[in-house]
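Below is a structure I'd like to ask you about.
All protein chains but one are shown at their positions in the complex.
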Amino acid sequence: MQREQQTISVRQLAILVIFFIIGDMQLYLPPLTAAFAKQSAWMSGLIGVPFGVGAAWFIFRISKRFPGKTLIDINNQAFGKIAGGLLSLVFLVMMFNTSITQVREIADFVTTQMMMETPQLVICLLLVLPITLAIRGGITTIARLGEVIFPLFSALFILLIILLIPKIDLTQLLPIEVTGFPGIVKGALFFIAFPFCEMFAFLMIFDSVEESEHAARDYLLAALAAGIAIWVIIVLCICVLGVFATEHTVYSPYVMAKKINIGDFVQRLEAVLAIDYIISTYFRCIIYGYAFVRGLQQLFKLQDHRFMMRPFGFLIVGYAYFLAPGIVAFVQFDVAWLFWVFTYSPGLLLLSYIAARLRQGWSKKGEG
Amino acid sequence: MNASVDKRLDRKLMSNLSFIRASFGNSQDLVIKEMNNDNGLQAALVYMDGLTDSTVIHHVILDYFMSEEQTASRKSGNRLLYLKNAVLAVGETVTISEWDPLFYQLLSGWAVLLLADSPDAICVAAEGWKDRNVSEPTSQVVVRGPMEAFTENIATNRALIRRKIKDPQLWTEGMEIGKITKTSVSIMYLRNVADEKIVEEVRKRLGEINIDGILESGYIEELIQDTALTPFATIYNTERPDTIAAGLLEGRVAILVDGTPFVLLVPALFIQFFQSAEDYYQRADISTLLRILRFIAFMITLLAPSLYIAITTFHQEMLPTSLLINLAAQREGVPFPAFIEALAMELTFEILREAGVRMPKTVGQAVSIVGTLVIGQAAVDAGIVSAAMVIIVSITAISSFVIPATSMSISVRMIRFVLMGLAASFGLFGILLGYILLVLHLNSLQSFGIPYMQSFSPFIWSNQKDTLFRLPWTKMRTRAVATAEKNLVRQRPRNKQKI
């Protein structure tokens, strides 16, 4: 069955961007930034948001420069079929790896905080069905799923923030800037890299977005809103929990949510955060997964991507399991991962972009 | 007897009559009234007893025929034509010379007049059988709004719709479906509003049906729906003419089936099953609140038992301490795990509900008393179930009846059990997965090419005026996008007159 070109609206793209950026970050970023920037983590966020949105804009520019082309096409254009294909393969490895890392993160979280005795493998196994079904349906299905779940997601998110306001203790942010600038910048690097630079996965999606004059605006607004959302979580975390607990609790925002208590009645709402976290991480996983599967399809010029879903499903379980021996080792990856991300985006991406531009220029000159 | 050989009527009256008798196997309800005069057999009137109106038969046909035959026979020229045009004072007459249509007309309640020495027969519209009167709707009750429902008669039903929409653009197309039952089916749509693609799709799908019999619109519904692999109905059905008229005005296509008061409406969207006709008759604010209430009820039906199971067996830390102690006290001595307890109670409820529906009305009362006592009192007193579980099951049961469309309410009740299983195995995580899968599934559904979840995904801002909310009529200037591709404007902006 030949598939028609799937399209998504700009609104749907914006929602996917928000899900993608918030992703697993609402749980991982506060301890990471706090570890480097201490109580000034909020400043890391302030630096990170504009740079992050900048990174997002850069990725969007690339797609604008090569309309209708995916990352695979751009790589091919830049370095030719073979070298470009190899580069694409390197990108695909990253997408595959990150996609399944999200599954592992959900499994780790669920088995650490919600269901301790349940084996991680089972959680991965359970996630296979929703992930493969969504990717199988293609970008339209993913986008529509996002559209339906987004109201729930954002309502819970806002509810959480509002309920935490009474628990804020602003003095936790003091003293301003004591660890000095380097720590803040290190924190900001995490803030830029993980949520925003990883957005190169969207290069596999941009060509499906309907033409719209608002595309750039909505896309950047979504990136900005999501950036601010993570920043708010970091600030709340430090204000509510204090630096030490934020830094040294594995899932500090989850512990923060436990502190909600309004009149002894509205309390114990950490499940709200857990639901939000699982939803957004799930989306990050399927967006990466879709980018990977679509990339494979394009790279090897396959007719259909759906036959890949079963092996991909099996890989989810296996790979997530072998990713790291335990949570301690997993957290160790963070710094290395940071540089890994930067190698791809902006590193390799910039290289590919420039090369493709040069070749485009040559071919134009050749024509003219 | 071989109908295919003798396709046409014979000139001889006698042989025609015997052919009819043979074809019907001398059925009791076949009446053949032979009319003789001095010259012998001149004519015969054939009709089905019970399908025809005896007034027409006796007073109109027989009386006139008996008295006028003599004069008619004296006239020269076409006797048949004369009879048809001048003598028979009935609304509709058709001349037929083949057996198949003749039998069809005969079985539809027409009287057939056979003449001697004529290869043609005159069919006279004389249908008249005992019909149910137009009565109040029973499955979709409103407090305010029209109190009439469709009947089993397709002509009446068409008239009920016509009476609401007096516009020549309301087109009707008819067809017979069912090789044996030859059930007449009509599709109705507003030609200047409905999307031609959808109408064409309906025609195509109805045309593809190849079945021996259609006894209810449910047959058609299952035969033309987009996919059978779903617990959700993708075709809306109603017995309310006003709902159909409203649907037609929005550009939908109605499918009427003879013999059932339930008329189908396509395309159907998910949200449509949460809307009641009354929403448009009540004040907008009330309707909006009611719709939100229904949505909450939907959520309760779907999630209440599974959340209860998940929280009491996996996430006890989420309960306030005093509530936890209270629930724990109730559960002391209950022999089953919460999941089994819930499953048993929900099943009991489903059985009671089914019994209540199938039961003769007089017995129903007794069943409900026994049911309440069994579920509510005795089970708790005996310590077999906890009181909290009874509360959860009851609230679920009552909520499920708030959903206006029965088909949706049944789907939800089915899915509830799946979610309960997931909750019992994986707690909230399982419910969340179930929810994601459910939304994925809903998003993959289509009704006649229209996404089932339309208005939500793809999100259409202008449709929000009539989905979960219902804006006042002054604000509803356009029709819903996608069902009515053309002719979107519903009302012109009114001139604000200063009083």
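Chains: A and B, in written order; residue numbering restarts at 1 for each.
We adopt the following convention: a residue touches a chain if its C-beta (ideal position, glycine included) is under 8 Å from a C-beta of that chain, and two chains touch if they have at least 3 such contacts.
Please note the rule applied: contacts and distances are computed from a predicted model.
Peer 1: Just go with whichever of "Spore germination protein KC", "3-hydroxyacyl-[acyl-carrier-protein] dehydratase", "Tryptophan synthase alpha chain" or "ABC transporter permease" UniProt uses as the name of the absent chain.
Peer 2: "Spore germination protein KC"
Peer 1: Quick check: which displayed chains does the absent chain contact?
Peer 2: Hidden chain, whole complex, touched shown chains: A, B.
Peer 1: Thinking of the whole complex, not just what is shown, which of A:Gln12, A:Thr33, A:Ser88 or A:Gln113 touches the missing chain?
Peer 2: A:Gln113
Peer 1: Considering the complete complex, identify which of A:Thr171, A:Gln303 or A:Gln332 is in touch with the unshown chain.
Peer 2: Of these options, the touching residue for the absent chain is A:Thr171.
Peer 1: Please pick, from B:Leu9, B:Leu248, B:Leu422 or B:Ala480, the residue that touches the omitted chain in the full complex.
Peer 2: If we include the chain that is not displayed, B:Leu422 is the one touching it.
Peer 1: At which residues does chain A meet the chain that is not included here?
Peer 2: Contacting residues on chain A, toward the hidden partner: 112-113, 115-119, 122, 125-126, 129, 171, 174-178, 241-242, 244-245, 249, 255, 258-259, 261, 267-268.
Peer 1: In the full complex, which bits of chain B touch the chain not displayed? Write them out.
Peer 2: Its contact residues with the unshown chain are 228-229, 312-314, 316-317, 321, 324-334, 337-338, 421-422, 424-427, 430.
The definition used in the following text is that only the chains that are shown with their structure count from here on.
Peer 1: Could you tell me the distance, in whole angstrom, between the mean C-alpha positions of chain A and chain B?
Peer 2: Distance between chain centres, rounded to whole Å: 48 Å.
Peer 1: Mind listing the chain A positions that touch chain B in their complex?
Peer 2: Residues in contact with chain B: 9, 11-12, 110, 114-115, 118, 123, 126-127, 129-130, 133-134, 137, 141, 143-145, 147-149, 264-265, 267-268, 270-271, 274-275, 278-279, 282.
Peer 1: Which residues of chain B touch chain A in their complex?
Peer 2: The contact residues of chain B facing chain A are 314-315, 317-320, 426-430, 432-433, 436-437, 439-440, 442-444, 451, 453, 456-459.
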